[in-house]
Structure formats: structure tokens, C-alpha cells
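I am attaching a structure below and will ask some questions about it afterwards.
With one protein chain held back, the other chains of the complex are shown just where they sit.
Right after this comes chain A.
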Amino acid sequence: MKLKEIDRTAMQAWSPAQQHPIYLATGTSAQQLDATFSTSASLEIFELDLSDPSLDMKSCATFSSSHRYHKLIWGPHSMNSGERVSGVLIAGGENGNVILYDPAKVIAGDAEVVIAQKDKHTGPVRALDVNMFQTNLVASGANESEIYIWDLNNFATPMTPGVKTQPLEDISCIAWNRQVQHILASASPSGRTTVWDLRKNEPIIKVSDHNNRMHCSGLAWHPDVATQMVLASEDDRLPVIQMWDLRFASSPLRVLENHTRGILAIAWSMADSELLLSCGKDAKILCSNPNTGEVLYELPTNTQWCFDIQWCPRNPAVLSAASFDGRISIYSIMGGSTDGLRQKQVDQLSSSFGNLDPFGTGQSLPPLQLPQQTAPQSIVLPLKKPPKWIRRPVGASFSFGGKLVTFENAKSQQQPGIEQQQQQRHHVYVSQVVTEEEFLARSNQLQEAVQSEGFVSYCQRKIDMAQADFEKNVWAFLKVNFEEDSRVKYLELLGYRKDDVRKKVNMPGSCAPAESDESALNEGDEGQATEEQSLGQVSVALLSNYVDGLITQTLLTGNFESAVDLCLHDNRMADAIILAIAGGQELLSRTQEKYFAKMQSKITRLITAVVTKNWKEIVQSCDLQNWREALAAVLTYARPDEFAALCDLLGNRLESEGDSLLQTQACLCYICAGNVEKLVACWTKARDGNSPLSLQDLIEKVVILRKAVQLTQAVDPNAVGALLAEKMSQYANLLASQGSIAAALTFLPTNTNQPNIMLLRDRLCRAQGEVPVGQEVLKAPYERQPVPKGQAGPVAGQMQGPQAPAQQYYQQGDNPPPPGFIMPGAVNPNMPPQQAPSPNYSMYSQGGARPTYPQTYQAAHQYPCGTGGPALYQPQQPIAVPASASYPNPAPNTTPPYLSSAPAHSMPSPLYPGQPQPSPTSLNPVSSFPVPPSGASFQHGRPGPPATSVAYALPTGPTGTLPATSDLPVPDNFLPPVPITSPIMNPLADPQSQMQQPLGPAPATGTPSFQPPHLPVGQPVLQGGYPAAPQPLGPCIMPPAASKPSTEGAPGAPIGNAIQHVQALPTEKITKKPIPEEHLILKTTFEALIQRCLLSASDPQTKRKLDDANKRLEFLYDKLREQTLSPTIISGLHNIVKSIETRNYQEGLNIHTHIVSTSNFSETSAFMPVLKVVLTQANKLGV
């Protein structure tokens, strides 16, 4: 394909390969057959600008020369990379002159562009060549067998390669060997060719064709093989190219007979030794493989002869040809369309007409027809064989999971002219690229900690290793979460040590003086108690020690109010308050008010807050520099139900403060509050979270805190918020990119419907090689499923090709959800219901078909975590049911409510599929893990009882593929949906001990025959891992009102199999201590009450609350089992039960208040707030 043209009859020289941009120098040819017979001559330089689509070459300089040229070359001598134009132009003139030009000066327009000139030769200098190895050496040839070797550094006196050959004749060609620097060849029109060795200064070999018809017009050495060269003949009787090997110099190695008339010029590509250009008097330009003789390409040319042809050294696909019709054409040998050329012709024609509408007819001429007439074939095919320079020999591409695919084509030593491909080796390597070793190591530690439950030691290690104080502090706070009396420990971390304070207070003489902040803070609840105890002694003290008449009188008359007034007036505050206590609640509070109004000490506000329990006020208004005190106060006094909120509030204030130090401290507040999301936000704000290690820093804390939240707070860990989800998926991505695909899966949030996270999950699963059954069905047969043009992406799951989502959700089944992550069951409502992967799975994948239960779809899918394969998958299918069943609320938009049920998913998270199993099982390790503890609820989820049928209502199975519900085997030991508490609840008070023993379902909760069919061997491990997480009891407490007909979405036959299978598994590990019989009534009463409330409650909010409460009361039952509750609390609880029996909930609430106010916070915090919720609801609903 023609790229450019220049209308000159000229010799041409490309700039050297090092030169950028590419220039072409032209010098007026001495052989000019120009019609003008002009004797002027010029040296011009053009730039090859391929970004300009036009055919014109950009002219850079024109220098009027006194010479015409027989030969022009551009040598790289003295090139400097910094210069825009460099090298040396060497010209052979008509009268024995060799002239050196400086191309830079030519382009600059300097008047003096000649570097040097010597007229040493006889006759025209037709042959010139630059030595490739020593670019200062130039060989020239002229008449009389003259050959000179010029040193450009010492141009004055040329050397000769040896004695002139005899007979004397013209030298038409000269060429340096491409491999051996001291070898030179010269040829003459007679056909005689001489090879010179410059070290010996003599000809070493003469090559001559025996028929003497070779008229040498071209000579070129093989670019790669030192002993081979080609000679071209100008003789029409022998228009051949001979390939010679000097080792067999008696006859040509090969003869190329592709031209029909004499050859005028040849050029051998330096970029590919299989490309030899030749042009001849047959007006052809051919590109042949001199090693085989095959013609690879014929350039489309006009009918003119070309007398010179050159490869562009820098751009291997470009060549130039000078023809006798006064034109230099630049071609690409890569083929392509000649549209550009046609366009130029059109343009020229158009400009000739000057106007496309010369006659003013209003119709322009159809210009495109013109070039079509002149260029009927516009498409030029490329070379028959691909040139070497486009054959990519190496490559390395990243793929998912940090894998790098590389390939090589290692060549053995090529044998010249012989088949080259045979000895190549082809290898593709797949390697794992690990760049973040520290990150991976730390991630592994974290996983080990989670796996082994070694949270405390993990935190301790972090504390020990931490460099910064703040980091130490954060870890200390996190660690406290896993210890008993966390609030007290928090206080200690804040610098308040209860024992110390107590000692101080008890020291003689130290109690009376004004209390320090510290003591005030820490005396806490026992301070109040002391006051009350001392009540009895008051009167005695009054009589014996104080004789102030007036006061005595008033007291004796029982007029407390007056007595208090008197005392206040006399500034006897202590007396006043003591008296006020005796005088009753009303008087006391009034007295308190007066006291606070009067007292202005700095701790007044604190005391005010202590007494009035208005901690919000303190938190909102305290000086943030005293955040530590405020936090301590909250830790000490705040009620459990407001504790987290207060910590949050304080954290918010700190975070919004300008002081960056305080901002970071907000993290501590969030840790106390167990607010993972805020912690993430705060942490991310405070530092750059983009590097892998800082991300690791964050994730470590988040994971540990989530664990802690599950352990210590009666609240379910919230759903993974957007920010955390983003961070976690970032983290998972990073792990995946380092090849830790399994680990990545465990950290990936499962509760999100963000398409990118779901896609990542699918990708991770597949990358693990876990191709689920039904893969074929999941394929995207886009032929069948037309892909709309310009379709949008998977926003809101609008993926084209329904199989993709199906795969994706389906995939989730193969994957353990990450630890501590919960799945809200969000799903893409647009999921196409068809394309069920297989009958076995269809019920899950079909879930999306029910618009009202979109979440359940995902939940179900996600549920069968860790399934290793189809065979194992089936048994676990039923387990998926509770996941959907636990979704207590059919309202599609209430995502948060589902969070509470989500732990069912997070619990079994088999972070470590490879870990040893506690007991042998027929299941493989992977599959054994995922079986969630929530299987207990599964029991209730059996299709039988209406209350639990919700579980099955959700997925709509395709009719015909699933057995009817009635086919379902229902085990004999099937339990009705009476409330059964989760087996894995841990009492808050003693998480450590709980962790050590596997907890089973409470026997008290059901019949002895209760066989948790869902408990595979893996469960003890799981329980240990997530002891305090609330269980998804959704199905158990689901009110019948919410139930759906169980016929819908029957789970299918696999369930039956599953049950049988799972039931065979050992279950003895999961027993819990029974609740002492005398206290069993507490459980039954509370549960019954909740059930009653559930039946009456109408709004989902309330139901959810109640569900939640039901679960959280497990803390109480555990304490009952452990018999760790103090007798006063127990008796108080029994009193509440009595009040419930009489439906006097108000009284129950009063008792409740009394218990809370008199008991140790840590003892009751886990369940008393819940109880209050239940009682309040019961009162409200009047059940």
C-alpha cells in the first residue's frame, strides 16, 4: 500500500534506524531523464509523518547543490541521541567526488552544510556503504576498479582494501559484511564480485558466474549469515538474483528467477532476512524470500521502472522506490486499503476542477467514481508470510488470582536457510505472583486467630508488636471485648482502676474530703448503695451528734422538709441530703435540685449526671479534651440499652472535632460501642487505606471487633454497611490477587447485593475450580438469548443472559461466608426465574421469581456454603431452608430486619476448609463446615407446621422438576415450632469457658428425641468460633399469621436424603447443661409470653423486636444452666414470672427496674434489657 509520494527523480537515503523522527533524503539523480533537461540539482530532506494521512511528504529542507548524485547514503556516524537530527549524509558525485553533508545543518537551513569533500575517485562514484560496526568507515567504489575506505574521523586520506582487481572495470556495488566487520564485497557490471578481507588487505575470494552473463546491479550480504550474499543481474537475458554461499563458491546456492527483465536494484531487509526487495525493468517490485526463492509480495506499481529501492531502517514495514517517471513512492508492505491514495486522486481531480459543481447545476459531481475507474483493485494484500517483526515472541498476561501467564518461544540456534521452526520450544507458564508477603502473612495470622478462637492472645500479640501508642490502645480495647467485665477493663484502660479508687476511698481520712474526679467516677453504683445502707444509722446520728435545736425540733415533728430547708440554709449539704432521703423521693429530688443549683464545683455536673442518669447530656456537652472521663462515666453508669448509643455519640463528637488526635480517639469509642461500621469510617478517614498493609491494619481490627460484638453485645452485629463491604471486598480482591483465593472468599461480604461483590464471589468460587453441577445449564447461550444492542450492564442485576446471575448465586452455595459476616439476604429482584441450574438447585435459584421475597432467594443460595460438589451439596440443601425461613418478614424492603437472622450464615463460615475436623465424618471437610448450627431452626422449618412453612414458601420450585411437598419425608422426631433456642448461645458472663465446650441444643427446649439432623462434625468448631452470636430463630417464633402455605416451594427430594444423611452424624457433642428444673418456668413463661406477643403484634417492627428478644433471652437461659445468677436476680425473675402469670406486666416492669437497679450490671446486661422490651410489648399489646 502506498503511503507517500514525492515527485522527484532522485537518489534516496533513509535516516538511520536510531533517528527519530524518520527522514528521507533525496539527491537529484545523475541519471535523471527529466524532460526539462534541467541541470540544477538539489539535496532535500523530507520527514515521514505517518500520522498525517495524506500522501504528501513533509519537506523539511532543500539545499541547492552543485552536484548530481549517483549514490546517497545516510550513516549513523557521530549520532547523538539527544539531537533531533544527526548522522552524516554521504553522497557519490559524477566526477569522482565523495561529499559529506551534515543533515542537521541542511534541515536548519545553514548555508554551509558540507562537512568535507574529496574528489579522489575517477569517474562517477556509484557505490557507497557504511560499515555497521564502525560507522566511521565508509567504502566507496568508482571506475578503474577504484575502492577506497574512508575514515570519517580522518577524511583526508582514504585507504584501499588491497591491490586493484584486474582487468580494471567500474565498481557498481560495494557492501560491508553484516556479521564480520572487516569483510567487504565489491561487484562490477561485468558480474565479477570480489570479497576483501581488510585485515589481510587483499581479496580473499572472487565469485563469478561461469556464463559471464551476470551484469551486477545489486549486491547485498545476508543480514544474519556471514558467508551468504546475493547478486542481482541487470541483464535482460539473465534477470536473476543469485544467492551465493562463500563456502561453496563454485556455483550459486540458489537462483531467484522471478523477474522477466533485468533487475535494477535490490534491498535486503535488516529486520527480517526472509525479505528481499527487487525492482527491475519489468516494472515490478517484488519481495521474495531469498532463502526459499518464494515471492511473498508484489507491490502494486505503475508501469515505470524503478532504479532504486530502499527499506526504511527504522520502520521495517516501510520502503521507498524511486522510479524513472520522476517519483519516489513510499510503500507499506503490510497491505491495506488504498482508500487514502484514491482520496488523494480525488482531491487532485477536484482541485483541478476547482469546484465540484462547475456548471452550477446544484448537483456536485460524483467524485468517487473517478478513482474507482482508475484503481479498480483498491485492496492490497499483505505479505504472504508474516514478517518477523510482527511475530510476538514473548508475552506475560495477568489473570485472576494473581496468576501470571507467560509464554516463550525459545529458539535453538537457527540454521540459516534451513527450516527454522522445527527446533523451537513452545512453553506457557502459569505462575503465582506474590508481591505482598507481609500482607499475606498477617492475613494468615488473622485467619488463624479466628479459626483457633485465640482472640485474646491475638490481640495481646498485636499489643506487644504495636509501635504506636494509639495502636496499642486500640488493640487493648479490642482485647477487652473478649475478657470478662469488659466495662471495668475499659475503665482500667482509660486509667480508672476500681480497686485503687476503693482503696483510696476507704483510707481513713480520705473519704471525707472532696472527692476527686476519679473517685467520683468510679465509686459508681456502690456509692449509692452506701448511702442507702447508712440510712438506718441516720436517726441515731442525729440524736447523738447534732443538737441544733431547731433542726431537732423539726425532725422530731417529722417535718423533714423544713429540716432540709434549714440545713440547706445553713449550708449543711450533707445533712440536708441525708434528711431528704429520709423524707422521701420527692423531697430528695427537690433537694438535689437545690443542691446542684447551689454547688458550683467542677464535678457538679458529673454528679448531676450520676444522680439524674442523664448521660446524654454529659456526652453531648463535655469538653472533648475530657473525652476519656466522659467515656469512663458512660462505661460505668450507662444502661446497656443506651451504652452503645452514648459511645457512638461521643465518638461522633470526637470525630467531628478538628483535632486530628481526637478524631483518632473516636475509634476507641466505636470499639466500646461495637460499632464496626463507624470504626471503619473513622479509621479510613484518619489514614490512607489504600496500601495493602494499611488495609490489613483495618481489617484485622474489624474482624476482631466483629467477633467481639458477637460475643459481648446482645445486639446482632449489624449488616455489613456499604463502606465496610467495600473495604472487605477490596481486601478480598487483594487476597485474590495474591493467590489466596480461599481466604479471599472467607472475607468477602455475603450480605450485599452489590453486583461487583457478587461477581467477585462467583469468580472466586470458579477460580477455585469448584464448578458446580448444572454448569452446562448455566452457560450463556447468547444465540438463544439475544443480547440487546448496547445493553446496559448488570446494574440491579439486569445482566443479560440469565445464566450469569444464576451461576453467581449458585456459586455462593459453594462458598463459606466470611467469618463475622452476615447476609441480609439481599438479592437481585430482577433475577430471571428460568434457567434453573438443575432440579436439585432449582428451588433456590427460583427464589427470585417471587417478587415479594427477593431476599430469601439469595439467602437460600448463599446458605449451602462450602459444598464441595454435587453429591455433597444435596445433603445440605435443607439447611438452606432455615436461611430463608429465618427471614421473618415478607416485606421486601426491610433489609435491616433480616440482619438479625443472618448470623445463621456467618456462623458456619468455614474459613479454614482444610482444618482438621473434630470428628470423622463421611463428609469432606469442606462440606462439613458449612452445615450451620441453625439447622436447629431447620427442624422447625419442616414443611409440616404452618408456622414454619414460611421457610418453604419462599423458593418457588419449577413445577415438574420437584417432588410435591407431600413427598417430603418428615422425620418422626420432627418438632413443632415451639420456641427452641439456639444451641450456640453463649452467656455473656463467661465467654471463655463457653468456648471451650461445645454447646448443643438445650435439651430443655424440646423432646429428648430431638436429633439435630443438621449438625455435622464441623459444628463444634463453629460453635466455638462464634459462641455468642445470636441464632436465627426466626422460624421458631414465626407467628402463624406470617406463615405461608407450605405447599409452595417445596424443597424437594434432596431434603429427605439430606436428613437421613445428616442424622447419621454424631450429635453427642452438642449437648448443653439442662436448666435447673426449678427455673425452667422462667424459660417457658418468657417464651410463651413472646409467642403471645407475636400472635398479637401486627407490625413487622414489633415482630422483629420480639424475635430478636426471643433469641437474646438465650443468654439468660445459659446463665440459668450455668447457675451463675445471683439469688436475688433469680428471685426477682421468678417474681416477674408471677406477674406475667397474672398479666400484671406493669408490676413485672417495676420488679424489672428493681432488679436492674440493684444488681451488678455485667450480670444482667445481656438479658434484662430484652426482658424489659418483652414486658413493655406485652403490656402494650395486652396479651
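Heads up, the rule we're going with is that a residue touches a chain if its C-beta (ideal position, glycine included) is under 8 Å from a C-beta of that chain, and two chains touch if they have at least 3 such contacts; residues count from 1.
In this section, contacts and distances are computed from a predicted model.
The complex appears with one chain absent; UniProt names that chain "Protein SEC13 homolog" among the candidates "Protein SEC13 homolog", "Sestrin 1", "ALA-interacting subunit" or "Tubulin delta chain". Across A:G109, A:P386, A:G584 or A:P1076, the residue that sits in touch with the chain not pictured is A:P386. When the whole complex is considered, the residue among A:A108, A:I204, A:V405 or A:L661 that touches the unshown chain is A:V405. Remark: the omitted chain is touched by one listed residue; of A:N289, A:N733 or A:S1159 this is A:N733.
Listed residues A:V318, A:C459, A:V619 or A:L1082: the one in touch with the omitted chain is A:V318. Residues 1, 3, 20-21, 50-53, 314-315, 317-318, 332, 334-337, 339-340, 379-382, 386, 390-411, 421, 424, 426-431, 433, 435, 690-691, 726, 730, 733-734, 736-737, 754, 763, 766-767, 769, 771, 776, 779-783, 786-796, 798-801, 803-804, 807, 830 of chain A touch the missing chain (whole complex, contact as defined above).
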